[in-house]
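Removed from the display is one protein chain of the complex; every other protein chain stays in position.
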Amino acid sequence: MLLIHCPYCEEERPEVEFAGAGEAHIDRPKDMNAMSDAEFEKFFFIRDNLKGVNYERWRHIHGCGRFFNAVRDTVSDKFLTTYKSGEKKPDPAKLKTGKGAK
Amino acid sequence: MSAQNRIKGHGLLSLAKTINFTFDGTTYQGLEGDTLASALLANGVHLAGRSFKYHRPRGILSAGPEEPNALVNIARDSTRSQPNIRATVQELYDGLVAESQNRWPSLAFDFSAINDGLAPFFPAGFYYKTFKWPPKAWDRLYEPIIRAAAGLGKSPTEADPDRYANHYAHCDVLIAGGGIAGLTAALAAAKSGKKVILCDENPNFGGAILYDNALEIDDLSATEWVEKAVAELAALENVRLLTRTTVFGYYAQNFVALAERVTEHMAEPDPALPRERLWQVRAKKVILATGAIERHLVFADNDRPGIMLASAAQKYLNQYGVAVGANVGVFTACDSAWATAFALKKAGVNIAAIVDLRDNPPLELQEKAQTCGIRILRGYTITKTTGRLRVQSITVKPVNGGTSEQIRVDALINSAGWTPSVHLFSQSRGKLKWHANRNLFLPDIYVQDCISVGACNGAFDENELIAEAQAAGNATRKKAKTIRIKNQTSWAGNAIGAAPGAGPNDMVKAFVDFQNDVTAKDIRLAVREGMHSIEHVKRFTTTGMATDQGKLSNMHGLAIAAEQLGKNLPDVGLTTFRAPYTPVTFSTIANHARGPLFDPTRKTPMHQWAVDKGAVFEDVGPWKRAWYFPKAGEDMHAAVNRECMAVREKAGMFDATTLGKIEITGADAAEFLNRLYTNPWTKLGIGRCRYGIMCREDGFIYDDGVIGRMADDRFHVTTTTGGAPRVLNHMEDYLQTEFTDLDVHLTSTSEQWAVIAVQGPLVREIIEPLVEGIDLSHEAMPHMSVREGKICGVPTRLFRMSFTGEMGFEINVPADYGESVWQAVYAQGEPKGLTPYGTEAMHVLRAEKGYIIVGQDTDGTVTPHDAGLSWAIGKAKPDFVGKRGMQRPDLVAEGRRQLVGLRTKNPKVVLEEGAQIVATPGQLIPPAIPMKMIGFVTSSYWSEALGHSIALALVEDGHSLEGDTLYVPMEDRTIEVEVTGCVFYDLDGGRLNGKN
Partner (left out) sequence: MRNYSVFSLAREALLGHKGWKEQWRSPEPKKSYDVIIVGAGGHGLATAYYLAREHGITNVAVIEKGWLGGGNTGRNTTIIRSNYLYDESAGIYNHAIKLWEGLSQELNYNIMFSQRGVMMLAHNVHDVQVFKRHIHANRLNGVDNAWLTPEQAKEFCPPLNISKQARYPVMGAALQRKGGTARHDAVAWGYARGASDRGVDIIQQCEVTGINRDASGNVTGVETTKGTINAKKVGVVAAGHSSVLMQMADIQMPLESFPLQALVSEPVKPIMPCVVMSNTVHAYISQSDKGELVIGAGTDQYTSYSQTGGLHILTHTLDAIVEMFPIFSRMKMLRSWGGIVDVTPDRSPILAKTPVSGLYVNCGWGTGGFKATPGSGHVFAHTIARDEPHEINAGFTLERFRNGRLIDEAAAAAVAH
């Protein structure tokens, strides 16, 4: 069971309080109607699914209820950091050695 | 029977405290503090089990959890029977009843031992090569025979009445293993103020001290030192000591799972106690002090009863005062077995010889042996043993060739050296490193906050071990005090792989894995057959896959495979260690989650009323919903017909509390709904309701429900029963991450409102006297409107809406008042014929009107258009979730399945839900499989109101097929149906307004 730092509650809580919510930083286009079928496919179905550092969403569903983002290594399952939704994508190169690395 | 092998003056048990137990029907006497194994040995019983494949007689091999042979069934009663219990771990209690396994008719004479004679025909993996003909014979003939022969014990056959507990804990330092290293680390950590949990799988702390009691620490005997350390720890508030507790799993981020056996050692378990307790510990730091396990030597016929590990013999002597034989042979490659020999000799046991594979064992050991008068055979190996149910002799031979000699023994102890227990370290995903000079895999790279100390880290010397443990436990910079060690036992010397005499050209059975009957030559065969990775070798031979999970066999298997491949040992790979360290009962993990606690049951406030009325319930997600209310003598069909007719003719009441409810507030609430539902919401007037459809981006129906506008900035949203959590999550997701520009708040109110649906021509006059502050007249409160007021003096949100086609109200009241309002309404209406109805009647009534149920008439592949709900799509809206998705090519293509009504040509025939529909009956004559299916029945009922059956179905291009005849091929007949619209009853909808 992972320990996840909720950036809103500002504490680590066990994974059972959270719901995984898939890849992060996939923005819903402002003009959905202008999307081609290929663009819709990319938006709705295509996923990076990276082996290594991945950006993903979580929801502190049995806590504050907030959605937030995380950077996690999918090989070690270690979180590099978590951050509030809407915040900029952190640079993983800085995270590995910097704060948040564990 | 008396215990003839108990030696006075040895061991820690009191000879006065005798208890009785039975093994295979014979009653024996043991002592308090015995294990089943030590008590059996005390009575001269070595034969304790049969092997898995060849059914060879097997004795007690070890004195710990690594035991592969002595597995027994222990039953307290018929409901408390447990197979595969290691006799070496099971503590004896008065009246214990144990039975041997995997033998018939008896342990001493096992019919299946014929397999042993046929062993040449059953090499590793033999079953892959045969049993292929005739083709059908595998699962009918061969497999049942193999299955019956396999397996060890017997599964329990009755439900388990015992209770299991669960405990979550946090600590600064969790220490696995309470030997000298673990105790030292615990003392250091505790004294530096850390919150410590120290656990050990044994009933007592002490680890290796339990067999090697010659050691002196700080001028105390090892046993005294352990007692003192434990007492010191027990007195500290920041220390929790857990014995009989195995650390079995090491998961991510120092999440560690422990299994505590609470009552397994008690003759009469205290009913207040759980049988076992699961500990789930989140530790800031984990100290692994798991010690090492002695390996056996791999030589010819090394599996006879009476042949055992040297350390085990020493533990039986020093802990339990039991001599494992009267004339014991010693076969070793490691110094520590010499110490065992000396201890046995001192206790009066004759040592027939010490056979050491090494040419030059340490001189001081040789001198000591000579002093004791023990014969030494240096550079010798054992090439043969005899004795069917107990070893009788060994045949020794110089490693470099020479003359063989047979030596009589009644037990043989052996040691190939020590394997550090790196299981938990490996589970923590740490990386091991091979140390060729010592033949050891030792922890190298740590990936969690964890450290290994002592023997599991390769520190076989107590000085080194204690220094490591102090350093690991001590959180301060204070220098640890020096501890004086005397009388150490050397663990130097080792052997891995097959001993001389069991080499590639020797046709002997030299067992690597006892339980699974894997010999050195099986491993060589696997390599010859192309199994070049240890994972292949393991799977092909099953070595290391028995209940001991290779604790004794892994290193030998690896070494033999490496030798056969001509590779270095680490290049063959090391199998991954997986949880659990030792087997854990299912219930220790499943714990309380049984019966009603398996999953919480959700009940509405009116549940008990329905129970009292004799309702039959159905499970809908976690909810128990009243399915129907049978009266005396009624079956389901009769009850449902009656309930339906009551609604159509008079009035019915229905508990709709389980529907999900979400309060949506804020200035942009209407805009939020515009984006989340297919319908338009801006113009919905205050006090009005609308049926809404929700899609995901893919354009398929996700949920539906009626939404009422309470105020300009406030909506009361309802969802399906099952959909409530996921709809709220879906809304929150969009609100928090996509539509962050909107001023909207979402609150789940599912638990706050109890909902009483009253439906039928008489409902207005029934509830009118109970309602305050709301004009219920049609003009003041038309269909699809909502008002706030009071009912029975309780605040209510009263919806005028219908899921039956009749005039209807849904009375929302605060959940605490649900039952009392329900009762008041019932009391008011019952004289007028108000009838409670359940979910089944609700389904019939809504189907008669063609109202869909999401999840039944739709299935995640149905668009609003497919469901005939195009009218509910706000075509003028620039965007909503699902709008783009439902324009994708396949979603607008011809031939989509569309929702239609079906009427059977024979009105009495009720179709089966899920039945498939075909276009032409000709497909049946002759029966042509596969048949082209064009749809299926989603809902189907007998309509008492209409006097015929009705059905809804999804049919390809169904909307254009109205009036056509289609066919439903059943197993025994084909049913003709006519395609109709979805509405069967009250086509113009007049009854919604109370008009007939």
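To keep things simple, chains are lettered A and B as they appear, and every chain counts its residues starting from 1.
Assume contacts are C-beta pairs under 8 Å (C-beta built on N, C-alpha and C of every residue); 3 or more make two chains touch, one makes a residue touch a chain.
Predicted, not measured: the structure shown is a model, and the values here were computed from it.
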item	value
Omitted chain's touching partners, listed by label	A, B
Contact residue for the chain not shown (choose from B:218, B:359, B:619 or B:712)	B:619
Among B:449, B:859, B:879 or B:978, residue touching the chain not depicted	B:859
From B:549, B:658 or B:736, residue that would touch the chain that is not displayed	B:549
Identified contact with the non-displayed chain, of B:97, B:113, B:252 or B:483	B:252
For chain A, the residues touching the chain missing from this view	1-2, 15-16, 19-20, 22-23, 37-38, 40-42, 44-51, 54, 56, 72, 74-77
Residue numbers in chain B that touch the chain omitted from display	52, 80-84, 120-121, 123, 126-133, 135, 138-139, 143-144, 146-148, 150-160, 162, 249, 251-252, 255, 257, 280, 429, 507, 521, 525, 528-533, 535-536, 539-540, 542, 545, 547, 549, 576, 578-580, 583-587, 589-591, 593-596, 598-599, 601, 618-620, 698, 700, 855-856, 859-861, 885, 888-891, 912-916, 918, 929-931, 933, 936, 969-971
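Here is the rule we go by: only the chains that are shown with their structure count from here on.
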item	value
Where chain A and chain B are represented by their mean Cα positions, the distance between them in whole Å	28
Chain A partner contacts - residues on chain B that touch it in the complex	251-253, 255, 280, 282, 429, 447, 697-698, 729, 732-733, 736-738, 740, 878-879, 883-885, 888-889
List of chain A residues in touch with chain B within their complex	1-3, 14, 19, 21, 27-28, 31-33, 35, 37, 40, 43-44, 57, 59, 61, 65-67, 76-78, 85-86
